[in-house]
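My structure is below; once you've seen it, I'll send some questions.
Removed from the display is one protein chain of the complex; every other protein chain stays in position.
Now for subunit A:
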Amino acid sequence: MMENQVAKQNHFWQYLILILLTIFILIPFVLGFWTSFLPTAEISKGALWSSHLSFDNYRAAITQTPILRYLFNSLVISVLTMLAQLVFCSMSAYAFVFLKFKGRDLLFYVVLATMMLPFEAEVIPNFATVRSLNLLNHYAVMVVPFLTSAFGIFMLRQAFLQLPEELKEAADVEGLSHWQFYGRVVLPYAKISLLTLAAYSFLASWNQYLWPMLTTFSDDFRPVQDGLRQLQSQESFNNWGMIQASAAIVVIPTLIVLFFGQHYFKSGLNEGAVK
């Protein structure tokens, strides 16, 4: 009984702290979302309440700024990056698990080592490279450097290692080629990890800021995160209500991916338990 009460008390404090933290973290989002409904004039006055709540800011954002173009650009870039990462990461992970060749493990460690280098450190050489490739200010410049990722290879390799050895042997007895085994057994088996990687790479690409800022110069190719920044400086005075509305629009796809991905993120953790 005593232990039970102690446990309950512990739970109470844990939840209290968690709830406080949640409120603390959510305040900026809620505030931002709220202000997106307020007229800019009142926001400038610092008012948090107004009788003029409306969708005017959203209308303005869509009609007066290239926000839809930014969304389209980001969608193209993120989808391409995601698909490319799924293909290339799964293929290299397959090689690291199921093909036997000299120096395989060493090569894998080299791939892992690239993860240790922060992206900021690679920006200058990467920039020089894409410039010589004449890719600047184009979709390609935001997709090509991210066609594959060490993290994705690492994650899928772990997932593929979970595959029972007998499945490989059964496939060998049936005479499956590597391509057949990859397509018919390994990919379906690791479906959850693939979905996780898809969501992860989509979001990572969607939230890129530094690299597109350096490599794009026109609204035709600029993705959302940089587009948002663009809105601020473009206006002679900052139409905060409209900027907030744009930010809210930009977040929507992220929320959709998270909402659908959440189910898989969770079950991805105990994937090995299902035989």
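Everything that follows uses one rule, which is that a contact is a pair of C-beta atoms (placed from the backbone, for glycine too) under 8 Å apart; a residue touches a chain by one contact, two chains touch by 3 or more; residues count from 1.
Heads up, the rule we're going with is that contacts and distances are computed from a predicted model.
Per its UniProt entry, the chain excluded from the display bears the name "ABC transporter ATP-binding protein", taken from "Cysteine desulfurase", "ABC transporter ATP-binding protein", "NADH-quinone oxidoreductase subunit N" or "Sulfurtransferase".
Residue in contact with the omitted chain (choice from A:L167, A:L210 or A:I252): A:L167. Mapped onto subunit A, contacts with the missing chain fall at residues 164, 166-167, 169-176, 180, 184-185, 188-189, 191, 274-275.
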